[in-house]
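Can you keep this structure in mind? I'll have questions shortly.
Up next, chain A:
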Amino acid sequence: MNDTVKFSVKDLDLYYGNFQALKKINMEIYKGKITAFIGPSGCGKSTFLKTINRMNDLIESVKITGSITMDGVDIYKDMDAIQLRTRVGMVFQQPNPFPMSIYDNVAYGPRIHGIKKKSVLDEIVERSLKQAAIWEEVKDKLKKSALAVSGGQQQRICIARTLAIEPEVILMDEPTSALDPISTLKIEDLATELKQQYSIIIVTHNMQQAGRISDKTAFFLTGEVVEYGDTEQIFNKPKNKKTEDYITGRFG
Partner candidate 1 sequence: MEKSNWNKRKWSDGFLKGLIYLSTALTVAILAVIIGFILYKGIPGVNLNFLVRNWDSRTTFVNVNKQAGEASTNPKYVPSLGITLEDEDDTVYIKEIESNSPVRKALNMKEQLYELKKSDIITKVDSENTKGMKAEEVAALIMGSSDAAIRLKVIRPGGGIMPMLISTIYIIILTLAIAGPIGISSAIYLNEYAKPGRVLRLIRFAIQNLAGIPSIIYGLFGMLVFVQIAKMQYSILAGALTLSIMLLPTIISATEEALKEIPKVYRESSFGLGATKLQTIRKIILPGALPGILVAMILGIGRIVGESAALIWTAGTVAQIPISLVGGEASAATLTTKMYWLIKETGDLSTASSIAVVLLILIIVLNVASKLITRLFLRKKGTN
Partner candidate 2 sequence: ETNTDVTPTTEPTAEATKAPEATTEPTEAAETDGDLSGTISITGSTSVEKILMDMIDEFTALNPDVNINYTGTGSSAGIADTLAGSNDIGASSRELKDEEKVDGLKQVIFAYDGIAVAVNPANTVTDITLEDLVKIYSGEITNWNQVGGSDANIVVVSREGASGTRGAFEELIKLEDAGGLVEDATVLEGNGNVQQSVAGNANAIGYVSFSFIDETVKALTVGGVEPTAENAKAGTYSLSRPFIFASMEATQTPVAKAFLEFAVSEDGQGFVEDHGGIRVD
C-alpha cells in the first residue's frame, strides 16, 4: 500500500518547566492510516499528540526541541500555528460541543475561516454531519442545542465539527473513553471509514480498540516510544518485553 510519510518526528524533547514529558521521540507517521498511541497513564501520549498540532503552544511553561515536519515542512519553524491547526484537526476525550446549536457548532470552523454564505455553510454542515455518521440522527434538530443530545452523539458532532474545516489529519485523544460501548463502536467504525480520506492518530487506553482499528501502533512509556510498528506485529509479536507486559495486562 501507499506508505507516504505524513509526519516525520526527529529527536523531539518536550519539557513542562523542568519536567521532561517527552524524550527523544523519533517516528514517522503515514498518510491514510490510523496510528494508535498506547501506554500507561502519564506516559506522554496526550502531550505528544498535542505537539502535532501545536496545541502545547498555549501552555506557558512548555519548551520543545527537535523537529516535526508535515509533508516535509517544519511545523514549528515554517508554519503558522493557526494554519497548521486548520490542517490538523483535533477531537478531545470529553465530547465538548460549544453551547450553541448543532448547526453553529459545525459551521464554527468554516465561519472562523471567513465563509459567510449560507448556502455554502449549509452544504458544509450537511456533508460534515454525514461524514461523521450523525446526519440522520440530528438533521431535524440542527437548530437545537448541541448539548441536548447524548454523549455519543455529541462526540460525533465534535468530529463533524472537525471535518468541517477539511483537515488532512485528525487527532483523537481517547475519543471514546467517556462513551458507552455502542457509541464507541460507532466512533470506531467512523474512524475506519474516515481513514480513506484523512490520516488519523488516536490515543487510546483501550487495547482492544487499538487492535481493532489501527494500522500502526506506538507504545509509550515514561515519555519514550518503546516500540512502534504495525499494529499486528505489536500485538502479536512485540519485540520489547515491556510492550508485551503492557499488552498482556501485566502492568499499567
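On how the list was made: all candidates are chains of the complex that A comes from, given by their letters.
The definition used in the following text is that contacts are C-beta pairs under 8 Å (C-beta built on N, C-alpha and C of every residue); 3 or more make two chains touch, one makes a residue touch a chain; residues count from 1.
What you see is a predicted model; the values in this text were computed from it and never measured.
Novice: Just give the number of the candidate touching chain A here, out of 1 or 2, all from the same complex.
Specialist: Contact with chain A is made by candidate 1.
Novice: Which stretch or stretches of chain A touch candidate 1 in the complex?
Specialist: Residue list for chain A touching candidate 1: 53, 55, 58, 60, 82-83, 85-86, 89-90, 92, 94, 96, 98-99, 108-109, 111-113, 145, 147-148, 158, 161-162, 165.
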